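For this depiction, one protein chain was excluded, whereas all remaining protein chains were kept in their positions.
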Amino acid sequence: MAITPDLSVDIGGLRIKNPVIAASGTFGYGTELSPFYDPSLLGAIVVKGLSLQPMPGNPPPRTVETPCGLLNSIGLANIGINAFIKEKLPLLADTAAPVIVNIYGNSVGEYSELAGRIEGVDGISAIEVNISCPNVEKGGMVFGTDPETASKVTDGVVKRTTKPVIVKLTPNVADIAVIAKAVESAGAGALSVTNTFLGMSVDIASRRPVLTNVVGGLSGPAIKPMALYLTYRAVEAVKIPVIGLGGIMNHQDAIEFLLVGARAIQVGTANFINPRAALEIVHGLRNFCERENLSDINHLIGSLIKE
Amino acid sequence: MAITPDLSVDIGGLRIKNPVIAASGTFGYGTELSPFYDPSLLGAIVVKGLSLQPMPGNPPPRTVETPCGLLNSIGLANIGINAFIKEKLPLLADTAAPVIVNIYGNSVGEYSELAGRIEGVDGISAIEVNISCPNVEKGGMVFGTDPETASKVTDGVVKRTTKPVIVKLTPNVADIAVIAKAVESAGAGALSVTNTFLGMSVDIASRRPVLTNVVGGLSGPAIKPMALYLTYRAVEAVKIPVIGLGGIMNHQDAIEFLLVGARAIQVGTANFINPRAALEIVHGLRNFCERENLSDINHLIGSLIKE
Amino acid sequence: MIEESVFIEFNRQMGNDIWLMGFRSEALASLAKPGQFLMIRIQGNSQDPLIRRPFSIHGIGEGNIILILYQTVGRFTSLLSLTRNHDQISVIGPLGKGFRLPGSKQGAVLVAGGMGLAPMYFLAQALPPDARRNAKLFIGFSTFQGAGLIDLIKGLGLQVSLATEDGSMGFTGTVTDLFEQAIDRDAPEEPVIYACGPHAMLKKIAQKAGRLNLTCYVSLESYMACGLGICLGCAIRAARNQDTEYYYVCKDGPVFSAEIIDWEAL
Partner (left out) sequence: MIEESVFIEFNRQMGNDIWLMGFRSEALASLAKPGQFLMIRIQGNSQDPLIRRPFSIHGIGEGNIILILYQTVGRFTSLLSLTRNHDQISVIGPLGKGFRLPGSKQGAVLVAGGMGLAPMYFLAQALPPDARRNAKLFIGFSTFQGAGLIDLIKGLGLQVSLATEDGSMGFTGTVTDLFEQAIDRDAPEEPVIYACGPHAMLKKIAQKAGRLNLTCYVSLESYMACGLGICLGCAIRAARNQDTEYYYVCKDGPVFSAEIIDWEAL
């Protein structure tokens, strides 16, 4: 008799029914992929990164393919936190998956202020703090590479909210364990590992950088081995849950992250390639647990065998 | 009338007839690919990383494919500097391409000692110092991520040799410019950017890391956008020549690196995929210069247009 | 908007580097409007190329055959040209906002630069019979690509004029020159201009239309990672007087009214 595996996990105070989360910037404001499936079926949804003011983003071109990867310099284009709460959040009212709001600011104060704006708002289940975006000059990069600044941002957000706080780290550091620990001490409830890797592409015909912004963030299958290693490192370094992401395209990839100890995973670029990717990963994980006779997906998490 | 472009470049005191160099660890001891072409046709050859004592390397599996990439944990297996000089170097006597010896040690002293052993030896044109290998626990990683240690190693080598010294950097740092400058100040004649990125792969059937060493170094097309960015950063940071590498598979890729300012490029993993890759890149660069009416490849180098 | 895995029914070379592909899809045939596009991926065991590529819906043939007209310009399109009958591709669509058809009194002038021809066949198909007979199509190529391509759309009954830059067939010069001369000489009454092609060409057409105060729709291109409005990659700058800084080609377009675009920024 087939068991019905329990897929639910806890990510720093937020219980989600399965460990598959749509990643920020790759799932719009949460409803765009509804023609393909009901987003309620996911563990959670992280919406596009939001700032205090609406942001137009970088001049195009903003994206370009690289081998097994995608380079982007969107420049954190977004409609701003207020418009999101007013116009987009109501559209998510019927969505049974928790909505996580991804925020970024240009100063520690802006992060706190964003947390403050969100605090009273129903329908937002957690905050993901982007301290890692490589695209905006005064943005994430500065915060995410220095343990002290990263703590300050975290602390500022934690103090202004009762919602679970997830801090999303940048991979562009010498040792992610250092930042992970700093952010944990500052009160983060969970970590997301990892944001995009800095990269560049040149058009040899025009002799120009392909992206107007010159530098972009690399995502997709190309980064999977590196993201998996960083997740593994972060899991070793901290006690709070780690959400793994980077190049996850299917349930097999997701299982690799769970095995090294990720409590949940996020699906980013895969949404572009296969709009049903995240849902298929939920199904794939369920089938895998059934086949392997796992009654609880938590038994899979961190069960990597090393000797 | 077609011009015959001058492809020669100077990399920190070593003049090479074209900017295409075979990368360490991917060209054996220099003669293994001779069945496919005469290695004399390359700008230079970097041999497998050598240590004072022969090293057996890591237990297998040591390699695994990832999306558009190759993960390796060879563990710097090598026959040792003495055996190389005695047994392998003579086989290279007829090779008209300069031989660059890649070295790594477990201490600053070992690096200097290696440089000392090489100093008197004819047929070795330059030293490439690997301060960046992520595979051996006490090896490169430690040296390459700390500017002070990196300088010490460089200084130790420079003091013991009259040959040009190239320092090969690790990408696994927050800002490669910092290390690049430190190593330049310590007397390096040129930089190689970059070595492999830390990565990991898990076999979900056995629930074990695929590599016995758990962690490996990622190379191949997957890393190209990141390696290109790091090369660009390093070129901006220092005055000494930068040799670019990471995922270069063909002459188009090579041109991207030259455009951002690499004085020469190295071909690594591509040698496995297409054993004639490095030679084809030489031809491709020559044809490109002819088509673009470039009499000197130095006119291409660093000619990226930004505004 | 659907995602479907379909089998290729045919994939035929139509010119030097231009191919016509067809696959059957009842759903797309019933949903699609001229000017809309699909995001296509070749099914298989490879993750390179990774990103889907956008292609206009060229038209709809008998038996719900969806037509794609494409040029081999790079890796993806080369791979696509190598696919054979019964190979599988995944398509997402119909995407974006299509062309607004001309009013009953308006005449249609279609201007296609190179692969800008792609959406024009479907637009022509959608015109009412009368409008179609009176519609003019100007096509330009750098060099003649063979008669097959032109005959296909001529078969719909519109008035087709061809320009080639090297003079290998038809008018010698760009399609812009051809269009400008023709519109000055003998413009239909209340013409609506539909243009698709390289941005430099569209800019000229838009400027001409502006000077003549004619309605002009352009179909634009932009690098698309998703085609679904979620990556925010496909930005193009809006004209200064618009209430946004950027439009997104995949959801606000690909067809835009020419006057809302910032042509200087393109």
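Here are a few things to note about the model shown:
Per-chain numbering from 1; labels A, B and C assigned in written order.
What we mean here is this: a residue touches a chain if its C-beta (ideal position, glycine included) is under 8 Å from a C-beta of that chain, and two chains touch if they have at least 3 such contacts.
Predicted model only: the values in this text are computed from it and were never measured.
Touching the missing chain, out of B:I3, B:A96 or B:I273, is residue B:I273. Among B:N18, B:N72 or B:T231, the one in contact with the hidden chain is B:N72.
Only one residue in the set B:I11, B:V64, B:L228 or B:L285 touches the chain that does not appear here, and it is B:V64. Although one chain is not drawn, its touching partners on chain C can still be listed: residues 44-49, 75, 78-79, 82.
For chain B, the residues touching the chain absent from view are 25-28, 32-33, 35-36, 48, 56-65, 67-70, 72, 74, 77, 220-221, 249, 269, 271-276. Contact residues of chain A toward the unshown chain are 67-68, 221.
In this section, only the chains that are shown with their structure count from here on.
Viewed as a network of touching protein chains, the structure reduces to a complete graph with every chain in contact with every other.
Averaging Cα coordinates per chain and for the whole protein, the chain whose average falls nearest the overall one is A.
Greatest centre-to-centre distance from chain B is found for C, with centres as Cα means.
Among the residues of chain B, those in touch with two or more other chains are 67-68, 221. Residues of chain C in contact with two or more other chains: 47-48.
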